[in-house]
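Read the structure below first, then the notes.
Excluded from the complex is one protein chain; the other protein chains are retained at their positions.
After this line comes subunit A, so read on.
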C-alpha cells in the first residue's frame, strides 16, 4: 500500500514546480509590456501595488478554486457566497466598530461551513459538484434575498473596510503597501505550503485518477471535502477584501465564480483535475486582471469581458481535451 502510494505520487504527470508555469508567465509578461507601452507609469511601485491590492480578491478565490478543480470538481457557489457574506457582514456590523473582529471570525467559519456542506454533498451523497455548488449558489442567492428583503441594510465599519481599502503608507521601495497585498501574500504562502504538503499531493492524485488513488490508500472523500472547505475559506477572505475595497453591495460577488474558474484554467490547471499548480492558478488570476485593465486602457468596451472569459475557458478545455487524447 505504502509503496503503491509512493509510486503513484512519483509518476504524477506534473510537479507543482516551474515547468508548467512558463506559458502563463510569458502571457503575463506580454500583457505587462503592452500595458506599459500604453501607460508607462503603470509599473511604478505605488500603482503596481494598488493594482495588486484590488486584484487580491480574485487571486485568493483562484487559489481556493484551484484546490477544488485539481481534485476533479468545481465550485460554482463562491460568487454568491461572497455576496452573501458581504451583505451579512454589513447587517451584523451595522457600522459598529466593536463588532468587526467577531464578524470576521464568523465569516471565515461560515465560509468553511458552506464549503463543508458542498464537500459532503458531493462526496457522500455522490451528487456531481456542478449540481451541488450550483444548488448552493441558488440557495445563497435566495437566502440573502429573503433575509435582506432584496436590498442590503446596515453598513460596514471603517475597521472592517481597512483590510481591503487601507495601506501602510511610506513603506521603503514600494511607497504604499495595501493591507490586501499582505493578506494576499499570506494566502499565497499558505496555499503553496498546502500544495506541497502530503495533502496537496494526495489531492492532485485524487483528481487525476480517483480510483487508483483510492486503491492506493488515499481517502478521496476526505481530501475532496477539504478542498471545498478551502474554497469556502478563500471566498470568505475574498468577501472581507471586496467588502473592504468597495463597501456593501448586492453586486459584490457577481460573476466571481466564473472569473476564478477562468483564472484557474488560464493558469494551466486541467479541468477535470489531476494537473496544475496553485501558483499557476494565482498567476492566471493576475493575468486575467491585467488583461481586463489592458482592455480598459485601450478603450475596449467592458461588455467584452464576459466574452473573453468564455473564449479562454473554451480554449483551455479544447487544449486539455487534446492532451488527454494524446495520453
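FYI, a contact is a pair of C-beta atoms (placed from the backbone, for glycine too) under 8 Å apart; a residue touches a chain by one contact, two chains touch by 3 or more; residues count from 1.
Criterion: contacts and distances are computed from a predicted model.
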_Hidden chain of the complex, named as in its UniProt record, picked from "Methane monooxygenase/ammonia monooxygenase, subunit C", "Ribose transport system substrate-binding protein", "RNA polymerase sigma factor SigK" or "Sarcosine oxidase subunit alpha family protein"_ = "Ribose transport system substrate-binding protein"
_Counting contacts across the full complex, list the positions on subunit A that touch the omitted chain._
39, 41-42, 47, 50, 54, 74, 76, 79, 95, 128, 130, 134, 137, 141, 145, 149-155, 165, 242, 245-247, 249-252, 254-258, 261, 271-272, 293, 296-297, 299, 301-303, 305-306, 309-310, 313-314, 317, 320-321, 324
